[in-house]
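Yeah, one chain of the complex is gone here, protein chain that is, but the others are all in their spots.
As written, the chains take the letters A, B and C, and residue 1 is the first residue of each chain.
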Amino acid sequence: MSENLVWDVDRIRADFPIFDRTPHIYLDNAATTHKPASVIKAITDFYEMHNANVHRGIYHLGSAASQRYAEARSTVADFIGAQASEIIFTAGCTDSINLVAFGLIDNKLSEGDTIVCLASEHHANLVPWQEVARRNNVQLKILHLTDLLDLDLTQAYSFIDRNTKLVAIAHTSNVTGARYPIEEVIAHSHKMGAMVLVDAAQALLSESVNVQDLGADFLAFSGHKMLGPTGCGVLYGRPEHLEQMQAIRFGGDMIRRVEYDQSTFAAAPRRFEAGTPPIAAVIGLAKAVDYINRVGVKAIADHSKALTVAAQELLTEEGFAVLGRPKHRGPILSFSHSRIHPHDLASILDERGIAIRAGHHCAQPFLKHLGLMATARVSFSLYNTHAEIESLGEGLRHAKALLL
Amino acid sequence: MSENLVWDVDRIRADFPIFDRTPHIYLDNAATTHKPASVIKAITDFYEMHNANVHRGIYHLGSAASQRYAEARSTVADFIGAQASEIIFTAGCTDSINLVAFGLIDNKLSEGDTIVCLASEHHANLVPWQEVARRNNVQLKILHLTDLLDLDLTQAYSFIDRNTKLVAIAHTSNVTGARYPIEEVIAHSHKMGAMVLVDAAQALLSESVNVQDLGADFLAFSGHKMLGPTGCGVLYGRPEHLEQMQAIRFGGDMIRRVEYDQSTFAAAPRRFEAGTPPIAAVIGLAKAVDYINRVGVKAIADHSKALTVAAQELLTEEGFAVLGRPKHRGPILSFSHSRIHPHDLASILDERGIAIRAGHHCAQPFLKHLGLMATARVSFSLYNTHAEIESLGEGLRHAKALLL
Amino acid sequence: MSDLYHPLILKHSREPLHFHERKDAEIILDAYNPICGDDYKIYLDLVDDHLEALSFDGYGCAVSKASASLLAQKLGGKSRGEAHKQLQRFLEMVTGSGTMIDEDLAVFAMAKKYPGRITCVTLAWQALDEFLSQHA
Partner (left out) sequence: MSDLYHPLILKHSREPLHFHERKDAEIILDAYNPICGDDYKIYLDLVDDHLEALSFDGYGCAVSKASASLLAQKLGGKSRGEAHKQLQRFLEMVTGSGTMIDEDLAVFAMAKKYPGRITCVTLAWQALDEFLSQHA
């Protein structure tokens, strides 16, 4: 896609105040994205005009806040093709996954059951399952990847069997950017009677996601990685699962009737939102969704994709090894160099105002399995430009000159 | 304290943009407080100038965000006389209490142990203990109050005994405003070998709280009730307890080493902060603490206290029954009228731009025990004025004329 | 004058109709709002598919009480189908865009301006709606 024609990246960048205030080249969008002015303003407006707690106030501010909070739920639900009642606001993607792990799966496992995780999962979609498996004395099976670091469906089909209770899989790997064939994994898992939790932390800006089409049992993601504020995330769950899922946090707002000796709890999604929720962040997230819808997920994805392709060429040319060659890839690339440590590369680029990530990307065992301790990673979003990739190229050459 | 002399409430109000933008009389500070411009600006600045994820970035923005997040921890720690390593950032007060319940107490209970809760506890400090008691098949004992709705120390001393593992008690009741004699309860509990969790949700603007002086084992509170943003709270814990406490959320940032078959976890406080934290909210909370320190907790408390005394007189004069006559009271008053339902009162006052709370204040069994289903509640903060109490008086008289 | 506290609502809240307990009723419904604590029971018998001896008691605000009182007055004695139709029209009016022919019930239309109080208006109606939907 040509930047000059359909996609006016300068206009997009103008929506993001940080590029004015703190000029830099930001290539760490998989960690968190920057926020458009409309999202920041929604938060400011909330505190400056609408501030009140939700669920409880009879007075105008209170009921207006509750209404805004409810509307945000509908906005987010619409965005992924879900019903509002299927959307739980959490503290983040990590929190969403833990809720499924300890609110549902922990109560459902019996001897001989297994949980399946992809080898490349983020710690957030691995460690909770380890813990649940440990507590229930069941096996956590790791589905390893092909040499291209993609998922082999034939292997997955034999791996996920009638003993599998849950498959935990990322939509898009935050390490390699691989967009896994989750539709097929879900279809097969359901045939085997297993539920599937899709970690969509890296998904929502790289393609339009519809939970009905996907058929996922659960979908977890964070607001801050999709132009929204820090401090809130989402768990989508199919209603029949949410009904069975138990609360793991107890307190106000999630109850139906409390007596001294026992309590009964509200229906989903309320049952899972104990206490005062991150109201401003949730309202900000809805604004982020509005912004994404206005620009268009496809346009964002196409632009990011074009940058990813260009970056991949550049990295290869400069002698860096790009991690994996999956069939489909989101806007994320990990890469390494036999004689340049990723941290040094990140520091040297930082001195030129280029922010990239270096480390294990919260996937320690995956990197270790690949014989790596860390990689460098670039990830792109709607506001990145081809000129920034040229600067990256200059930075890489400078680093090589310095370190080799 | 005279408003005109020492306390310039107009200057204070000028710090809170909401009074300019949406004029109203806000008497529901126990639910959530409004936010000063400096707090809102801290959030805006973060997103407009400093946005990055914490803990992971080598680049400048990333390490600056980590540093700001760490500084916020120190600011909050200083505010309550704690060390930074003793401060865990959570999603809110409810989340803080649940962490202690399921991360520590749930693993510590054995047959014959008991948990003690005050009768007036907020659901957030009751329902988690119910659940922990149920799971471990131990007794949750409810310590009832005197006729004045205060805590009777003699009774507490015989109630809390060598079987008591944990005492869960509010510093200040969000229903009656009672400031309980927690120092004595803590001293006695420690003699009996019991830990004490203090729910300080309503404490931090009504007196200066020092965890060393208190001797509390745990202190839980929310940012949004102390001029800070929604979406973050704090758990203070004594280091020896934090060391024993286990994580209840698993994922990135809380780990030490992850392998496919097992993981080891970081030290406190990091072990309890899985995933991307509510960075902007935490930074905003630190700004709220700065603001409170600048104005002075004592000045805030004195002002709120004077308003509370005036309101109590007014309510009594107008024929409303104020709930409880505790020895010490924070800036919170619940009241009722035999022939006026609190919801109707709240609606009628709302039509006059006065926001008060009506309901069970997340203390259903307490109200039920008192033979009430709901009360009206007013709660004061630094920006409220004596003129607002006069308006409240007019509103009350209007309501009586309408409804009686 | 208040919009929400129409004279008719005030009258029904001060002197609710059919406001009495009936422990031996064939059907006893809970109309409970956990958020605010309003808590009514609705009593009725189904006789020849008609809602007979409809009454209620319990505790709540002027608005929920007046609304329950009008429910008892307007739907008592109606056939199941007719009652269900009327109460759905009522719920639509309060929460959506419907209008009401019954002048008394139309008074509750202004509840839309008070989103915090809609549950008060609908409490008893929703409980009866749930019952009639489940036993249609």
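Following the convention adopted for this analysis, a residue touches a chain if its C-beta (ideal position, glycine included) is under 8 Å from a C-beta of that chain, and two chains touch if they have at least 3 such contacts.
What you are looking at is a predicted structure, and each value in this text was computed from that prediction instead of being measured.
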item: Displayed partners of the chain not shown (whole complex); value: A, B
item: Touching residue (missing chain; options B:R162, B:K191 or B:R257); value: B:R257
item: Contact residue for the chain not shown (choose from A:S263, A:Q364 or A:S379); value: A:Q364
item: Selected from A:S38, A:Q246, A:Q262 or A:S347 as touching the chain missing from the view; value: A:S347
item: Sole contact to the chain not displayed, among A:A187, A:A267 or A:M373; value: A:M373
item: Contacts of chain A with the absent chain, listed as residue ranges; value: 341-344, 347-348, 350-351, 358-360, 364, 367, 373-374, 402-403
item: Contact set of chain B toward the excluded chain (per top definition); value: 55-60, 62-64, 66-67, 255-257, 266
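Simple rule for what comes next: only the chains that are shown with their structure count from here on.
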item: Furthest chain, CA centroid comparison against chain B; value: C
item: Between B-C and A-C, the pair with more C-beta contacts; value: B-C
item: Inter-chain centre distance, chain A versus chain B - centres from mean C-alpha coordinates, in Å; value: 31
item: Euclidean distance of C-alpha centroids - chain B vs chain C, Å; value: 37
item: Overlap residues in chain C, where contacts from two or more other chains coincide; value: 34-35, 114, 116-117
item: Touching two or more other chains - residues of chain A; value: 56-60, 62, 255, 257
